[in-house]
Structure formats: C-alpha cells, structure tokens
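Every protein chain but one is kept in place in this view of the complex.
Moving on, here comes subunit A:
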Amino acid sequence: MMSRGEGGSYATARSMSFNLQDGPANALALSKDNSHVVVAGRNVFKILAIEEDCFVEKVNLRVGKNLNLNYSCNDVVWSILDENLIATGATNGAVVLWNLSKITRAKQEHVFADHQRTVHKVVFHPTDPFMLLSGSQDGTVKCFDLRVREAKLTFKSNSESVRDVQFLPKNNFSFTSVSENGSVQLWDVRKGGERPFLTFTAHSGPVFSCDWHPDLPNTLATGGRDRAIKVWTVTNVATLDHSIATVASVGRIKWRPSRKNHIGSTSLVVDASVCVWDVRRPFVPFAAFEKHKDVATGIIWKNSPHIFLSTSKDCTVWQHVFKDATRPASKAMPQALAVNVRRGEIAQAVTTYQSDSAAPPRFPIFNRKTASLDEQFHMARSLFFTFEAGRLLRDGFRVECAERYTLIGKSPQELCDINAKIALSLNMKSVALVWEITKLFLNTRITEPVPHIETTKVTVPTPNHVSQAPPKPKEDNEDHISDDDQNHSSSELESQDVLGEIASGLHMTQNLFMSAGPTYEFQINQEGPVLPAEAFQHRHEIREGSPPLHLEDCSPRDVDEAIETVAVENRTSYLKFKFVDPVPAFEFSESITKALQFHAKEGDVQTAVCVWLVLAPVVKLPIERRVLEAWCYAYIELLQRNRLYAQAAVVIKHCGVLGHLSQESTSYLICCGKCGKPLTQKAGNFCDKCRKAVARCGVCHMTVTGLMSWCQGCGHGGHIEHLRKWFSGHKECPVGCGHVCHS
C-alpha cells in the first residue's frame, strides 16, 4: 500500500513539523514500524510518512462530500499487530474501524455505534489482534471483538465519564480505566463488566490520562485536572510514589521508553509545551519542548527515548528530538533569598555542589550506556539558613519615628522643628534635614525676606525678573532628583553633585540647598565687568540642550556674564558680590514635592507622608492624588503592621484622601450576648429573637452604648461609672448571679 521509510535513528533524526491545515488534531498514533503516523482530530484525519527531515502526507482518510460525525475523532490508535488496521473514537460515540488495505478511497471498515456519547479513548489489545477497548463519556468501557463486529463486554465505571483506558503491560486480561470523578479502576476482562477488582481515588478532580510504565511492573502514572502527575505502585492496593506538580491540567502522559523515571506530559490548557519530567523532581521539568503554539493534545514516543511526536491544537505535528529540548532546571536559580520584614529575618537557600565523580551512580541499570546529557540527573542539595537580626536597625527607627512624630496640633514650623529633632535623635540625619528644610521653606514663605545686595555694583533684581526666573539652585536640585542626564557646564555639574547629596540626604549644609534665606556668594570682579568675548560664546555652546543658565534674568547683564566667566574659567576671582534672597516669592512647593517623591521612591514613605501632612494645612503640594493615596495606603499599612493604630488613625483622618477608610475598615458585627443571633443594623441594639435590648447595664438596666465593662468571671457588666459605684458598696455581681466579682 504505502512506501515505507525507515524510522529515523537518534543520530540522524531532527526536530521537524508538519502543518495539518485542516484543523487542530486531537490524537496521533504510530504505525507498527514507526514509519507512519496517523493524526486525527475533529476535521483532520491523515496519515503522514515520517521521512528523514520532513513529514509527507500519504493518505487523507477524510473523503467524500457529506462527512458525518464518524470522522470527527477524539482518539486514534493503530493496531500493534495489523499494520492496516486503525481504530478511532468519534465525538458522536462511534468507534470506527478503518482498513487501509481497502482499494476504495473510503477506508472505513466498520462502525461500532455502541456508546451513547463521545468516545475519549480507543486502545488495541497488545497481543490479541481482535480485541479493542474504548472508553466513553457515557461512563462505560466497551470491549469489542473485531471478528464478530460487536461489543462483547461493557464495563460500567459508575462515573460520568471514562477518560482513558490502558491495558496492563505483560498481562493479557487486565486493563485500567480512569474517570472524571478522580478514580482509577482496574478490570479483569475475564470477569466481565460488573465490578472492577481495584478502585482507588487518584486525583481530586477528573483524571484525564494514565499510563503504565513499560518496564517497571505495577507502576502506573495518572494525570488530572488537579495539576498533578502521580506515580503509583499498584498491587493489591495503590500507593503513591511520586507526585509532580504541573502548571496546568495534565492532558496526556506517556512514559519515556528505556528510562525508569522519565515521563512526558502535555497540558490541557495554558501551557503549550510538552514536558518530560523526572518523577523525582516534582516541580521543574527535566526537559521541555516548546515548539507548539497551542496546547499539545497527543504525545507518542517513537520507539526511542530520544524522539517523540506530538500534535497540538495549533494544527501541527512535531517530531521532537531530545537534543533540541530546553532544560528548565538549568535555568532555575538554585539560590533563594527571602526577607521577613516583620521579624527581621532573612532566609537563604544555597546549592551545595557535589563533584560528579564523588556522586555514586544512582541507576546502575542505565550505567552501561554512555552518559548522554539527559542521563545526568542528580539530586541537587540545598542548604537553608535563616538569619535573625535582633532588630532591624532602620526599621526600628522608623517605628519609633512613627510613634513620636507630631503631625497635627501645632503650626507647621513647630511641627517641623519637633519632628526634625526626633529624627535627629534617632540618627536619621537625612530625614531630619528634610524637616529642617521644610521648616526653612515655611519661614521663607511667611516672612517674605527683603532682598538686599551688599556689593554696590550689582543692582537689585526687578520684580518682573523675579517672576520670570525660577531660582537657580532649586533647578539644579530638580535636575538632580529627576536624574536627568543632561549636559551641564562644569560649575553646574559641581553644584549638582553637592545638591545631589543634599537631596538624598547624605550630608548637606543648609546654605547650599537653600535658594532663599541663606546667603550666596559669588565672586565678581570688583573693578567692574571685564568680559572676554570667548566667555559669551562659550556659554552659548554649552547651553545647547541644557536647561537655562543661572541668574540669567534676575541680575543685570554684566553680572550675569561675569558669573559665566567665572564658571568657565574655573572660578578665577575677579569680583565679589553677595546678595541675600534673590527671589523673595520663591515657590518652594515643587522642590519639596520632588524631595518627597525622592524619599517615597527610596522606600521612605514615612517621610513623604509626614511632611506632606504637616504641610497640608498651609501649602498645597502639587502631588497627584493617586500618588498621594498610594503613599498614604503604604504608610498606613506600615503603621498597622507595627500596631500603631492610633498613628494610623491620625493619618487616615488628616490625609483627606482616605477619609472613607475610617468608615470602611471599622465595620464590626454585633451579636446578641444571650442567643448569639447577629444584630441587624436596623434594630440597633435590640435583639429580635430575645425581644430585648442587648448589652444592658446590670445596674441601670439601660443599653450601654459607650464603653462597657464586664466581669471576666460571670460576664455581667454595664456602664463603667455604674459598676464602679456598685462595687464601692458591694462585692457581688450587680446582676445577682452570686459571683463575687470584686475581691
């Protein structure tokens, strides 16, 4: 019938694919001599010849115009004994027998219409050429005798659906079926279809596939929707040997031939790769084949541990060769580090390397072979350490800060002052600095300093200049914070360095950071401006692509240029002038915002939120509400984690953006103390069941709405005042239960 190519050997085989075009494939089966593969799906049913470096379509079994559902295959199997015999399980419940030796185009030989619903699996008996098993959605397994052309036996699995059927290897009478209720059943064909001789629950969900180990007796693997491949030893009872956690539901599994511990699997959803697992490593596949673009539906080993074929919903058939596999384990990071923020512990796991020579051969059975790459599997050993810090220094400081900070109730300047001292006392210099700067800014804003020039040569900047020009140092600061890598003149870069350190709070002198308030000293030629022309030119060159240069508009031209000269010529001193507060109405909110953003970015959300809170009454900082909310949430969470609920409440109350939190997060459910029935919101303190008000004061018999105190011994209580008064004269419970509450 067909020309027969030789199945490729491992040495020459290579990964190759074939596009089916007609639609996704559900299953595939190899011919007896591994030279052909049959691929079946809802709309595809083809036989492909496996050539050296490609697949060649030989026969398309979907013939005729009016195709019926018999062609819509869920599973296909090629007879092990008769190379012309193929059986398919159709979605309409038919089990169809195909005879390739037929001369007609239609090769359909016989249709067994015994099943009521979709047939999930068909399988030939390994030794009996006339026996065929099928498992169906109708919950039955049927055994067909091909000679009499009818179902010989029906096995009722007592479940909704049988997903897979497999004969036991080296046993002619038994087969196993797995079903959607998670159970695995073992049947004996001779005993008929009433009861399985062994049933066990393998998965906590449908089992989609099972496979007996070809070499190891009694070893069964099952794969299910609970994202696990389980390996069982099945004797009189089933014992679980290994469990592999996969990323998605397991569709098909197939043991790798000639390997004791390797099993290939496909996923039913999500994961398009075909994985080969070493059962001893339950989380990382031994090898993965990521050729398919959609989930693989069928997998079959080509009589060699190194080559297998798979089909997929992406309408392709692939031949995979092991040398093209990816090895996820080799990519996995063998070290891990985790930090427990709450308790200040660090856990670390590291691999301990063993020299290969020292490692004893684990599987002597395979040892004779040359150790190919996939043979090398040895248990990676990890050491696990935890480190405990008595108290994380920085974190502790934060907590103490949070406890001691004053955020409301005083003028912002005072608050800044107080908080700066707190921060300083905890050796958090950078934070203290932020507070101090904020305070200085506030002072500036309020006192509106009058600019004055000490050197006669320099004129006072005119007001409109002021409004036009933002102050120089501030701009530097901004540039720095936003990490703009722009070209600056040397002087700019210098100042940037210093300011950079200021912004990050490492060290700082106030007058460098400040644009208003502190004094700036510039050296200018006393005799008057003598300007080399080059200086002017030079400046323009530098300016390209850089932000506007300092003091350009706020001082007279001559001074400006003189400064630039200085800048270019490395601060040769010609002229000295001094001015204070060049920009009276300096708007600092932007700088502060940048500083806060910097701190928040550095993980110090505390400073950001606290400074903002302090400033909130007087200054509206241009911070996006969304950002602000994020900060506040983060800070509140930190506070609550450290059980600083009062401080968290203050933040919630005063931040203004999370006001709803104080309503949301304080919901509570009240139950009647007598009958335990939850109180409805409508009825308030009245229990519907007891027809009585709950939480009554034992003394005045009124409902307690505020603080309630009660005896731990007898559970009776009431208003604190009333109880205090009662126990000043009595020892027993006011309710008269006889309990001596006050001893």
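Brief remarks on what is shown
We adopt the following convention: a residue touches a chain if its C-beta (ideal position, glycine included) is under 8 Å from a C-beta of that chain, and two chains touch if they have at least 3 such contacts; residues count from 1.
As a convention for this text, contacts and distances are computed from a predicted model.
Hidden from the displayed complex is a chain whose UniProt protein name, among "E2 ubiquitin-conjugating enzyme", "Ras-related protein Rab-24", "Cytoplasmic tRNA 2-thiolation protein 2" or "GST C-terminal domain-containing protein", is "E2 ubiquitin-conjugating enzyme". Within the whole complex, the absent chain has one touching residue among A:V627, A:V657, A:C700 or A:I720, and that is A:C700.
Screening A:A40, A:C672 or A:C733 against the full complex identifies A:C733 as the residue touching the chain left out. Although one chain is hidden here, its contacts on subunit A can still be listed: residues 698-702, 716, 722, 725-726, 729-730, 732-737.
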